[in-house]
Structure formats: structure tokens, C-alpha cells
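The excerpt is restricted to a subset of chains, each kept in its original location.
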């Protein structure tokens, strides 16, 4: 963790990362609830919303779309990822070199580490190379710290998530993206373990507005520094509305009730 | 996917790739129906047909023949491939460096990815290196996206083919070559999932003219941007005829009936 | 072992290394007895104590905190380490390149070797690269020489610890950190086997002051050149007190009784 | 396959390669029938015979002897090879870099590929590196194309040998050395599959003069471009005689009867 290395993908020290790596990780099935979400252009448009501090995509998507959004979107280059056509011990291919990500204008790199996997050692060494190359290119570093493997039954227990957050600090991430450990207190403990590394909560699957915002608000109160979200935003019919509400909760200290009021207002007004 | 990176191997945004990697993938058995097809010169001659936008061959064949066809054929360097003498979990050797392919004058690279194989992670990382080297050499990138492995029973289901096409986009291919998923609708869905990455249908084994052209026409109508074909062309006695018909269907919006009429005309007239 | 290569992390030829790699090796559970110890700043403050000749931390912790302590703390860059979420045959990821450690101002590198593990050969070769890069950067080399693996039942027997110490010499470490083999005599034998490579005893888990100091004093008398300690210092309420006592025993030839008297005096006076 | 790349190890488009890699592949047992054959000098002397277009040896033998024969022998650097002390799935160590072979004055490289082995992918990639390095150093490329592995029962069937020959072409060999598939027709089919890549027949174990020459003559008539031979020459008492006869059959279109007459003449007269 280097102070300010994540400045280009944060706002007032907090982050709202729009994650769009479902096409590789899960495939088209994730776009079925709202078929338009298969179109990256729609998600890039969403990422221009003021609430969004960074958009996480893979190399091919960035090649095709980022040149048109260079001025309006901060690019978080998700370096590794693997299809779920394959079902072995958790692992992830490094599909993108840091040097090429820098060439395309990326502001930061994103990297998944499956702590506890039989592939943890190899993945950690790949992360090392990526992290140090990011430093050489003045890019921030975000770790998807997701303990997973044959030795891990419940990968969202408070202890596991706190360990995951700490790994972010120890290994040199500026931001650690972790699963929600079930309570604001547990999220706070994870944030405390990560020290100066910012912990952002992973958005998980789609829920209703109030439940989602309350979880996010609780996480922020607990000590999380933001949210990384995908389906919970882009699968909605009016994703701008929820972005406006999230902006209020994360960056403007609004209550959930105040934020919910925004969801009936025009999302366009937020832009 | 980089806009226009595949310009040298497409025509009006569509592709008809003549694939000739059977000698390594299947061995001489594929030439038995028409023994003359073992001779690469015959296939290079075919590739000079106007219908053909690129010829995919391995390194040794390119070394021997491409210098004589440099002006008339666009070379798609098929980088990886493996004999079927070996029968383990799907994998493919990288037999050709991008740098040497560029030196020989190749216009694009071709690379097989067996998504779902236990070797997917390693293959994806080899693809990464090849894709980025292709970018550095201004060459287009074609992925043979062929899900295959112990976790995959039916590798031509619409869901699998749509996922295969999407992997082409996510990982940075300009063109994704996929198996035919059984219907024009399913091919269209695959094309939609690939967004700006062009999806071309794989030609499969030899069928009669009408059945073949109808499948191709349906795929094009569905959204495919062309065809990659091997045996279905070069095993015929008059392969120029079917190339003429394919040209009509793919590039000239001809109906299957109109195209079939060409198969009785002189193929030479097409050149 | 190169004469004087460890000068920056020793004092009069002896070492008291404060080790703080528990966040990666064991996770937050190691901080539970004293939750404040999760905060690296507290440990960096401790490391400014005169008794401490070097602080061993991982890359991310060093990135965040070392710039503020550059003048007052000697940095021992602990290069490898792995979470205990993973439970395979002992192995350790190299999380930090020597070059980047040098860039951050590290004075020496620390590296774990699990002799006897099925991964011994690979780890030894990683150590080779790190050791030679340390030489090129004028940094000292400390080996955590910890025999461990399926072939090793009791990894603190005198024979095993003597072998561990000898491996430090043979492979080129300036300092070998080994477990306490149970008696001052066995520690002395280990030190004799390491020849000019300094052997420091690993602090182990927390015990009471007298027992701890007597073990350390015995080890020093036996021939050990110091101590590497973590929990036994930082988990205490007044860690400065025990550091003062250790300083007396290790560097000032004080008896245990004399040193224990210091534990009631102000640790601040030692600074 | 690059036209003329093998000019230094062929004569009128044909090759008689003297292979002397038995010391590594089989060990001293291969020298027992004629103990003098253990002495490389004797084989280098033989290789000065006009009939021999290249001598294939390993690195250590070349280092010791080739400087004295530089003017009179064309060196085929056999890059890989492995002892038969080891009995796992077929594999071969790369014992010699192309760069060092070039430095020693080698005219071409030789490389074994065990198609069908579980190690085929790795071996093919090692061949790629060697082949491209040979191109960069203007050296010819000879593949020992020997299908072998757990999936292959009969490795000299016509289909397997034809596939082996084709792999030589596809992967970029100038010459493919294959086992004799049992008949001149099968050898001709293999040669046809290899196209411009020259197919040479592997000499096999020692037989009587007429049988040997008839097999060679048949292979040449079938389409083979020569012979690679070891024991069948150097284990004889008067190896120059059989070299003279082979020269007649391979390069001078002599009948077997005519060639056999030479075996009673002085071999010295051939030099």
C-alpha cells in the first residue's frame, strides 16, 4: 500500500468500483436477467456517472471501448480471470500484462487472489509481479481477496474475511475487495486489520434497494471505504437511480432513507 | 478487440478463412477423401480465390509456400496446434512465435483456446502473450474458441458457444471462430455476446452444397460475420465452385438459390 | 556468508530482530491477545527501541510505513510468506522482489526455507536468486531455516536444528534464524555448525519474563548471536520493558537477574 | 521448411546422415558388438567419407572432436537426448543451445519429437524455440519424428509414420527422420505427406548387406531422400565398404547388385 497510489480511482478516500468481469467469470448467463447488460457500451455509459470512481473490465473490452471513454471513466484493468467452464481448484489466468494496461491508459490494476487455494503460492507470485509493475507505472493496485479452495468451507466468515483484508495490506494492495462478512462489525474488523489499505465490500447478487443500501451504509459505518458492485447495479432497469443513492450513502453521509428518496428522482440529474 | 486490427484478413467487415491445419491436428487421414489435398500448393492456389480473405496454416507450411503467394494471399499464422497421437486433457503446443510469424509476413495470428480444459489457465496465458505481441506487430487476432475438456459434455450447446464467443471479446480477439451451435438464432446470440468481436462459424465436416450454404446463410443472417472452412471446401472436386457460392452468400447478400446457380458456372470466372 | 554484509542489521556482531510477519503467516488471530498489535505503526514505534537491530515485515507494510521510519529503523525485507488458509506441503510465495525491496530502502532480505519439504528444491532455487540479488544490492541475507515437511516429525530436535543452521552457511546466509532446539548446548552446537554465519534463535510463543530471558541468555552463552522475536515482545502490555531486558542480556552481558530488574524500570529510559 | 536451408548437409537434394548419439540414448551397450566404436574419433574419421553428408553427435563429443574435422565433416548438432537409465513417459532433455551449437560451427540442428507422448506439447515448444533459433543462425533443421508414448502401440505402422513425416513439414523441419514403415510404398506415402520436407529413413539395427541395401533402395525409389544410419554402419568391420555401397544407391542411382559389388572393392578408393 502506497499512500495516494489509488488517487485516480477514489474520491475523498472512498471508492465505488463498477465491476464488469462477469462475461469471463460466469459467461452470458449473468446477462440473462437484463439482456442489454451484455453490451459493454451500456456499462461504460453507466460508468460515466459521478458516483462511479472506477470501472473494472478485462483487456478485450477495454481495447474496444475505453478509447471512447478515456476522459470520463477511470479504468481499473482487471488482469486475471477464468471461465467457469473449468472446475478445478480455484485459479485464474493472467490475461493482461501491466505494461499493455498502462499503454491503454489504465489508472489501476485489479487482481484476484484465491487465498487458501492450492494455487495460492503461484497466484501470490503473479500478484507480486503485477503489483511491482503497477508501481513502476504509477498505477493503483486493487486486490480481489477471495479465500477459496478445498480447505475452506465458509469463505465469508468474519475470521476469513478479516484475514483476506489483511492479506491485501501485507502483499501491497492499495484497496482490498472482500465479500461481506455478514455484519457491519465484522466488516469493521476486516477494515481495521487492513490498516491503511482501503477495504471495499463486494456487491454480491441483486437484492432490493433498501436491503442493499442498508448493507452498504452499515459497511461504511463499520469502516469500509466503499463498494465494488456489478449485477446489483447493471441488472436494474434504472441503474442510474441506485448509483445516485449509493453516491449519497458512500460519499455524502446520507442516511438510507435520504438515499432512497433519490431513487424516485431522475438519475439523469445526478450526472 | 481493436477496431480495424483485422482489416487485412476481412472484406467489408466479413471473413472467409480457409483453414488448413489438418495435417497437424488430425494427420494424413484428413487428406484421404481427396489425396491431392495433402499438397499445400493446391490449397494456396485455392486461397488466391477472391472469396478467401485469409489462409490459416502452420509455421512449416508457411515457410515453404507463403513466399510465393505473398501478394495474393493473406496469411493467418496458426500459432498453436497438437497432433491427435496424444490423447490427454485438451492442450495445444505453441509452435510458432509471433515475432517469426511477423517476419514471414503474416497478417494475423490464430490461436486455439480450449476453455474448460484443465489447461485453460495456461492456454489463456499463452494467448495473452501472443495477443499482445500481435498488437505490437500490428497483426489481427483470431481465436479458435473451442470449449473442450473433462467438465464439458456437449461442446456445441448454445450456452457453451455463446460463452466461447464472449471469451473472444473478453480476452482480446478481433475474430472468434466457434462451432455452429445448431441454429441461426443461437449463432446470433453468440454474435451478440461477442459484441464488436466478429464471430465466424467453423465449417465442420463435409456436407452437400445446399445444406452447407443454408447453414452459412442462416449464420450470416443471425449475425455471424463469416466462415472458417477447411475440409468442406478443399475435399471437393471443384472447390472453386463452392468458394464462389460462399462468396455470394457471405459478401454479396445472395440467396442460397442464387448462390447454388454459381456452382454450375465456371469457378475460374470468379477469380 | 559475506563478512560484514549484515552490518546494517547487527550491533557488535549480534542481532535482535523484531519479526512482524504474523499478519500473512497466521492472520489476525495472532493479534487477538492484544488487538493493538494489529496496527503496524505500533510495531514500527517499538522497532525504534535501541535494542532492536532490524524489523522484519512484508512488502505492503513496508510500503505504507517504512518511509516514516527510514532514519530510525533498519528494514529487513521478509521476501516470502504464505497464508495458513492453505494447508499443503510447506511452501512459501515470494511476494517481493529484491530490487523493489532495495528501492524501498531495505537493509537486508529475509527468506524462509523449509528444508525437508517436497518444495525444498524450488525454495532453495528461489533463495539462490534472492541471495545473489541481495549481494548485487549490498544487502544482508537472513534465512528463516525451518525444516518442515512430510518427512519430518520433530522439527526442533538438536540434529535437525544443527542441520538447519548449517544450511544457512552452505547456501549463503549471513544470519540463520532457527527454532530453539531445547537446550543451550544444542543451540551452541547449531551455532558451531553454522561457522561464520550468525545463528539467531526464534522467539516462539509468549512465556513469562524470567523463563524467556533465561532461554535467551542460555542461547547467547551457548553461541547464538541473538534473537528474532515477535509475539513474545509485541503481545505484552509494556513491550519496551522486555526489549530493555533483552538488550541487557544480548548486547551488555547482563545476567538474567540484572535484566529482570530493568523490567520494572521505565522502558522509555532505554530509548 | 525453408528451401535450401539444408544445403550444407545434403548433396543433390539427398542426405546420408551418420548418427552417433548412441552413447547418450543407449549407453555403452551399443558399442559392445564392436568396442572400437566407443571411440568418437573413429566415427569422425568415417564421417569424412564422401558418402556422408552430415554427422549427428551431442555437444560434448562435438566440443572434443569437431574442431579437428571442421573442414571435412558437416556437423548436425543433436540438441536433445536422454539416457535410457530413465524409463518414464518418453521425453528428452535439451542438452545444447542452438547458439552454442552455432558457435562450435554446426551446420544444422537435430531434434527428437516424441509425438503422442504426454510430453509432446512441451517437446514441440522446445522444438519451436530451437527451430526459430536455427533460422536466425542460418542452420538447417532435422526432426527425429518418432511417435512414441502410452497411446501408441505400434509406432512403425504406415499411418503413424506418415503422420510423423507430416509433423516434420507442419512444424518447420527441413528434413524428417522417420522409422521405416515396412514397405517402399508406405515410405513413399510418408514422403508425399511431408511435401517439400525431405524424409530420410532411420537405419535401424544391423542387418546383412543385401537386405539393408534393398531396404534403402526401395525407400529411395519410394520417395525417401536418404538415410540416417548409425549401428548399421559403424558396427561393421569395414564400414567404409557399406558407405560406398550406400553412396551408390542413394546418390548415383545404382542398383543393389551394382552397389554390392562395391563392398568387395577397397573403401579407401571411395574417398
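Letters are used for the chains, namely A, B, C and D, taken in the order the chains are written, and counting of residues starts over at 1 for each.
Simple rule for what comes next: a contact is a pair of C-beta atoms (placed from the backbone, for glycine too) under 8 Å apart; a residue touches a chain by one contact, two chains touch by 3 or more.
On a predicted model such as this, the values are computed, not experimentally measured, just so you know.
Colleague: For this file, with 4 copies placed, note down how many copies the whole complex has.
Modeller: Shown in place are 4; the entire complex has 5 copies.
To be clear about the criterion, only the chains that are shown with their structure count from here on.
Colleague: If each step moves to a chain the current one touches, what is the fewest number of steps from chain C to chain D?
Modeller: 3
Colleague: Which chains make contact with chain A and with chain D at once?
Modeller: B
Colleague: Looking only at residue numbers at the chain B/chain D interface, is the share used by both copies over half or under half? Answer same or different.
Modeller: different
Colleague: Cα centroid separation between chain A and chain C, in whole Å?
Modeller: Here the centre of chain C sits 36 Å away from the centre of chain A.
Colleague: How many Å are there between the centre of chain B and the centre of chain C, using C-alpha atoms for each centre?
Modeller: Taking the mean C-alpha position of each chain, the two centres sit 59 Å apart.
Colleague: For chain B, what residues touch not just one other chain but two or more?
Modeller: none
Colleague: Chain adjacency by touch: line, ring, star, complete or other shape?
Modeller: Shape = line; chains linked end to end, path left open.
Colleague: When you check every pair of chains, which ones turn out to touch?
Modeller: Pairwise, the chains that meet the contact rule are A-B, A-C, B-D.
Colleague: Show me the residue ranges of chain B that touch chain D in the complex, using the header's touch definition.
Modeller: Per the touch definition, chain B meets chain D at residues 21, 23-24, 27-29, 31, 38-40, 58-61, 63-64, 81-83, 85-88, 91-97, 100.
Colleague: Can you tell me which positions in chain A touch chain C when the two form their complex?
Modeller: 1-3, 115-118, 120-122, 124-125, 127-128, 131-132, 135, 147, 149, 151-152, 159-160, 162-163, 166-173, 189, 192-193, 195-197
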